[in-house]
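See below for the structure under consideration.
With one protein chain removed, the remaining protein chains of the complex are shown where they sit.
Chain naming follows the written order as A and B, and within any one chain the residues start at number 1.
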Amino acid sequence: MTQTELRPKADPARPSRFSRAVNSDLFHSFRSNPVAVVSAIVVMVLILAAVFAPLVAPHDPFNPATLNLMNGFTPPGEANAFTGDFFVLGTDDQGRDVFSTILYGMRISLFVGFSAVLFAMVLGVILGLIAGYVGGWVETIIMRIADIQLTFPAILVAMLIFGIAKGITPPAYRDQMAIWVLIVAIGLSDWVQFARVVRGATLVEKNREYVQAAKIAGRSAFSIMLRHILPNVMNSVLVIATISLALAIIAEATLSFLGVGAPPTKPSLGTLISIGQGFMFSGEWWILIFPALTLLALALSINLLGDWLRDALNPKLR
Amino acid sequence: MSTPVLSVRDLVVEIPTRKGLLKPVDGVSFDIAAGEILGVVGESGAGKSMTGNAVIGLLDRPARIAAGEVRLLGDPIQNLKGEALRRQRGKRMGMIFQDPLTSLNPLLTVGEQLTETIREHLDVSKSEALNRAIAALEEVGIPAARQRIDSYPHEFSGGMRQRVVIALALCAEPELVIADEPTTALDVSVQAQIIALLKRLCRERGVAVMLVTHDMGVIAEAADRIAVMYAGRMAELGPVRDVITKPHHPYTAGLMASTPVASRGQKRLRQIPGAMPRLDALPDGCAFHPRCEKATDKCRAEPGPTLAADEGRAACWYPLTQTKEATA
């Protein structure tokens, strides 16, 4: 029954949602949400481990000088039968320490993820702001492109871009270029989300009276978008960015798993999983399982953190 | 005197927050008799809507009734839950909101919403419910009710929509109606129509009405008695003519004097200095004392006397006596 729903009343003094949230409520809501706290700790530990991989990792898996093929296929938690060396999570076929490869792999995954989201965010926010503020045929063109792109699966778009890029780069540079192509490919497949949310928020903000006041003050359209509207849509952008980060990391892993992503010389988590799956049924399960679990933990905790952030910043954004 | 339809005693609503316990409603008592309209006025945050929501069981968590009694014709109804609350609400209590568009379901026709409510609360057949729905729409002055019953809410104008909401609130023949700013979103001419309708229905059906609004003019025209709230407490309670022409509480006096009507012909309006304190920063003693010219040490130390439902007019240590006009 509609009568039973309680609507927000017009009269209570409404404090600005944003400023209150940032001052203290955000932190309070964080502390009172154990899922958010645990996710944040997991994400922090993983990010720190990845950033400081050279310091944390017991081995440098990409320095052939330190590798001993005799150490190949050492199971986790056991000493190698020939050399007596010990590896926490075991080694792969070439004797590389799985724990160390995961740390270095995560570096690549996170780098690609962050960069792709940043790229998508900048592109999407700019296009969304323009579409929402200018309106008319500019909006129609931008949003129809976005609609069309949404009808293709993101992975397909990324593979397409990846394929084209591979075709036009000389083979010598391919491995170096691969990471950057990945970033652009994932970013281009992800900007639509940002553009849509920012356009929606801009449509709301541009009709608010403070924007009219700025127009009367003589501010230019560009300046209004930048100084007035952008700060007020950043809440939504932040939430989308967090959730996109998890998606971007998974997209990177998917592409690498399919063999069109990070090269085996610079393996990301996806590349490691791809390598590991070959050994799954011959008994060396750890080569696949540990990178996969790391990817799961990373994506899941970023996602949970994003969910919490969305609820905390704006319960209506669901 | 017969039992009042609604009897509220020492109602306290609490909201636990990190900064401490807020009391948006603090020790409020009043009665509403059958066929009577009680106007509840106050500024934003005075607790008037919160009181209405507490009575009808619509408090949003974490707000809760912490103490006091709410009786509907003698039956305690405070803190009812689930099914029991649902049966009381709608059947015995109706609610009219400020914005008619959001209080109707946009996906159901007006007729569906009315018959559903009628059949939920009254034991009648489908065709009987439909007849009653049409009668209800006719009663609130919707022309061609039989044809319009299959229309959706968006097909009605703002004023007609508010009439539908009133029909919906009244169709199960409740004993009490809570109207929360029912005319605030409407234009002057439509507002007059809705006020006249509310008054007529209240009189003809003997419904008790709690009319929550910030508009003193609406109260003056519609209400029999008036309750003035300030910072969660009842400041003054009495017959509408007495309270408006001879207020006893300095706040009421200031409020009446600061309306443009009261200062007609003067260059400046009278004004009460300052603003109502926030609930998390209530001063000690009487909440009004920082804005009151007559405040003494007693006012600064002790909260004003608590106003009972049936005696006393103003929750003030030094009420303005009858001989003085509203010039405080």
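Keep this in mind: contacts are C-beta pairs under 8 Å (C-beta built on N, C-alpha and C of every residue); 3 or more make two chains touch, one makes a residue touch a chain.
Quick note on the criterion: contacts and distances are computed from a predicted model.
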item	value
Listed names "histidine kinase", "Cytochrome c biogenesis protein", "NADP oxidoreductase" or "ABC transporter ATP-binding protein", matching UniProt entry of the absent chain	"ABC transporter ATP-binding protein"
Candidates B:Val8, B:Ile56, B:Met216 or B:Leu279 - the one touching the absent chain	B:Met216
Which of B:Glu43, B:Glu112 or B:Glu173 contacts the chain that the document leaves out	B:Glu43
Full-complex contact with the absent chain, from A:Pro34, A:Pro64 or A:Gly218	A:Gly218
Those residues of subunit B which, in the complete complex, touch the missing chain	43-44, 157-160, 187-193, 195-196, 199, 214-218, 220-221, 224, 240-241, 244, 254-256, 258-264, 267-273, 275-276, 278
Touching residues (missing chain, whole complex) on subunit A	13-16, 18-20, 208-210, 212-219, 223, 228, 231-232
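By definition in this document, only the chains that are shown with their structure count from here on.
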item	value
Subunit A-subunit B separation of Cα centroids, rounded to whole Å	51
